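Here the complex is missing a single protein chain, while all its other protein chains stay put.
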Amino acid sequence: MGNAALLPVAFEVILIAGALLVLMVAVIADRRRSVWAPIAGVAYLAAAAAGILQWRAVAESGGDLYFSTPDIVIVRSPMVVMDGFSAFAAILLGLLGFVALLGSWDLVVRLGKRSAEFVALGLLAVAGLHMMAATPNLIVIFIGLETASISFYILAGFIRGSRASDESALKYFLLGSLASAMFLYGIALTFAATGSLTIYGANSIRDFFSVAIITEPGILLAGLALMLAGLFFKVSAAPFHQWAPDVYQGAPSAAVGLMAAGIKVAAFAALARIFIGGFISQIDAWAPIIGVVAALSMVVGTTMALVQTDLKRLLAYSGVAHSGYLLATFVGGVEGVPPMWFYVSTYAFMVVGAFTIVSVVNGPAAHAAPISSFKGLAKRSPEMGWLLAIIMFGLSGMPFFAGFVGKVFAFVVAGEAGFLWLVVIGTLATVVGLAFYLKVVATIFAPDESGEGLEASTSARIAIAISATVTVVFGIVPWPLLEVVRDALPI
Amino acid sequence: MAGTNAPIECKGSILVLNQYYDDYITVAAFMIMGFVLVGAAVMMSRAIAPRAPGGLKDVAYESGIEPIGEGWNQSHIRYYIFALLFLIFAVEAIFLFPWALQLEYFDSIGMGVFALVEMLVFLVILFLGLIYAIRKGVLKWE
Partner (left out) sequence: MPTLMETVTMADWFRETANWVFLLIAFPTVFGAWRTVSSDNIVRAVLYLVVALGGTAAMFLMLGAAFIGWTVVLVYIGAVVILFLMGIMITRAPLGAEAKLSHGREVKVPAALLSGILFAVIAGSVVDAFGASIIRPFEPTLTTDLANVLFGRFIIPFEVVSFVLLAALIGGIVLARQDDVGGLE
């Protein structure tokens, strides 16, 4: 087993090694200084680099590479697959983890010796998230989902002795476990219907659909519906979204960025892997469900966001709406995967940037982030004010920002698939949504007498700057990224 | 397969299955015997023992300090981490069982070292977590 054979799992190996190293260094090293945070940063970057190597290996091979070990059976029925899809997810998640770590640096410093656990959980979560994108096996998707979810439950409740943080963790844990259970039950029923757990390879779900004629679709539909419900919950699509505002509110702001963005990237990747990779022949059965949930998410997310007075809750509801736009890409089948990647990768960086600014303005462990606290931000700190304004424009879908490009491509795909009503609802939701994003921007630039200066650490400023750069650059010149995501298809 | 009336594919022989159930019938017989024996002993004492209920005999602890309050007490949270560790390592032990059962076979087909390494990786990841817990004083009893 040479080095090349380990490449498909290199991302996970690097991150788990990083997490263990963080724990061991924390045992040995000086207790006051968090020397382990740079280790985690290096691990994220190395993992992203492994993703680039995977991307190049896939491009050179002209197709897909399986994870090969001494056992030949593994090659026939792989647990980890290396294709453009998983390689892109690796690069994206590695960079996202790095930026989120920079954004939470203030919290890491303030946590002192407890920060080793914080950092290690982040690494474990990202490893689990990539597992969800890189496997064609439903059970492995579930295990990856659980790794990430358990880490996120704990990150949500990381601030001890705080009722809001406890409530956030408990709510997330109880409802999240229910969603995981539904997803698992969906896998079980799908297995009962198709006799397979793997999307492709030997005895795969694809093979099943290529030969079988379904006479009693009930059990398959129940399985698909339960899997969808579990993943809808994880991406907080309406009507499975009620947990999101409370969880985001109670969790430490510096941790929410990774929680919110990471799970969306991985859950949409898993959704594409399962439904576009495995059940594309059943698209007529599941596309209408996804379309309705998408429309509902856009409407509920947008209308609820209009009345929010707290930026964290507003971002939670805007996340519901964004899940709706992202789901709209799925009705287009495999055509929708590149727009999905473009949308989710730019959105993920915007979310991390937004929550980093929240943690700079209101403190990294604070729960409340009333919009009024951002009054006159442009005066207090012109840098922060402008960057937050850029991210808000990006989220709203203004032209010349990344969110606009993502939405346009999502709507084009949905329209070409014949879901014109979805496009109409999406466009309306976008226009109405402008109202609350612009309200935030107006607050930032409102004159404020009590404007005292705002201190932001270098790392937080870098994280926010990266996020804003992504928003602007891919809004004006989206073609390089569009070129890349065109190859990031599930095999 | 969904919707087909075909018999479900089966490779097994009825003999293997009978052997399997016979083993559990033995277990079930032992269990029933256990219940019968204990039940008989209880019944016997009920039948022949003299009975004089009431008085101090109703107190939870007959000849000591009188109990006050309720039977349930709030325990310290420090116990929780032990219960959680118990659960985690119970799951780990479960995986050890099939591995130990089949290690010889893996060795016979030339995959012994591979099987050993894969279990070691699994154990080391959790062992390092345990070391962290110990060094951070989580398991200290004070």
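A and B are the chain letters, set down in written order, and residue numbers restart from 1 in every chain.
The rule we apply is simple: a contact is a pair of C-beta atoms (placed from the backbone, for glycine too) under 8 Å apart; a residue touches a chain by one contact, two chains touch by 3 or more.
The model shown is predicted, which means the values in this text are computed figures rather than measured ones.
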Considering the full assembly, with which of the depicted chains is the omitted chain in contact? A, B
Cross-chain touch to the chain not pictured, restricted to A:Ala133, A:Leu189, A:Ile425 or A:Ala456, is A:Leu189
Could you tell me which of B:Val59, B:Ile88 or B:Val113 touches the chain that is not displayed? B:Ile88
Hidden partner interface residues of chain B, rising order: 2-8, 10-14, 16-17, 20-21, 24, 70-81, 83-88, 90-95, 97-99, 101-102, 105-106, 115, 118-119, 121-122, 125-126, 129-130, 132-133, 136-138
Since one chain has been left out of the picture, which residues of chain A touch it in the full complex? 9, 12, 16, 19, 23, 67, 69, 71, 73-74, 77, 79-80, 107, 110-114, 117, 120-121, 124-125, 127-128, 131, 135, 137, 139-140, 143-144, 146-147, 150-151, 153-154, 157-162, 185, 189, 192-193, 216, 218-219, 221-222, 365
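The rule is simple: only the chains that are shown with their structure count from here on.
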Suppose each chain is reduced to the average of its Cα coordinates; what separation in Å results between chain A and chain B? 38
Touching chain A in the complex: which residues of chain B? 1-4, 111, 114, 125, 128-129, 131-132, 135-136
Contact residues on chain A for chain B in the complex? 16, 20, 23-24, 26-27, 69-71, 192-195, 212, 214-220
